[in-house]
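What you see is the complex with one protein chain gone and the rest in place.
So, subunit A:
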Amino acid sequence: MEVLMENLMGNVDWLEIGWASWDTLVMVGLSLLFSVLIGLPVGVLLFLFGKRQLLEQPVAYAVLSFVVNVLRSVPFIILLIVMIPFTVLLIGTSLGVAGAIPPLVAGGAPFFARLVETSLREVDRGIIEATQAMGANVRQIILGALLPEALPGIIAGITVTAITLVSYAAMSGVIGGGGLGDLAIRFGYQRFQTDVMVITVALLVIFVQVLQMVGDRLVLYFSRK
């Protein structure tokens, strides 16, 4: 058995794999946190500024929507490279786990903002009207009615964003981002160590599966419909 393992996975350094997994977790976790912190308010604004919505603002909507679309239309691999000077300016380096986070947020936040906008649009207009009829102001409508009603959709959006960030984080290995993607590229691809490639891919698959399962459970828990 040991011989078999040795032959099949001779190149696998489990400590290295462990650290790379941890780095991926940190990258996804932190970039998800910032994506939500930035994307949620942006998504709420997109919704409010939209046509026939509470704070209809065609110009503001067009500007915000344009920025979101630009960030979303640049392929992430290009975004990673384009962001390098900005990342260096922001945190001093474009390498490693820390260097990967700004481009990940630049990719994740606009993606999540659109998902927030969509799930807010799905809230029954009648509920907004009823809340207005109670004398609520815009802040109360958002915090008291819209966000609680859209919560299951927003949680589903966080799940999808997290999974997207897992694959973006793996991509950041190309510019020296660290984590499982970095391992896969340096060992699996550049040194033809197929066993390393298999392990990293398997770990990423497990990671995504767990995220989806947890997300689905949470959506179910918060759905009252």
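We adopt the following convention: contacts are C-beta pairs under 8 Å (C-beta built on N, C-alpha and C of every residue); 3 or more make two chains touch, one makes a residue touch a chain; residues count from 1.
Note that contacts and distances are computed from a predicted model.
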{"item": "Listed names \"Cell division ATP-binding protein FtsE\", \"Aspartyl/glutamyl-tRNA(Asn/Gln) amidotransferase subunit C\", \"Iron-sulfur cluster assembly protein\" or \"Acyl-CoA dehydrogenase\", with the criterion being the UniProt name of the chain not displayed", "value": "\"Cell division ATP-binding protein FtsE\""}
{"item": "Omitted-chain contact residue, chosen from A:84, A:136, A:160 or A:174", "value": "A:136"}
{"item": "Residue among A:12, A:88 or A:127 that touches the chain left out of view", "value": "A:127"}
{"item": "Missing-chain contacts mapped onto subunit A", "value": "124, 126-127, 129-137, 140, 144-145, 148-149, 151, 222, 224-225"}
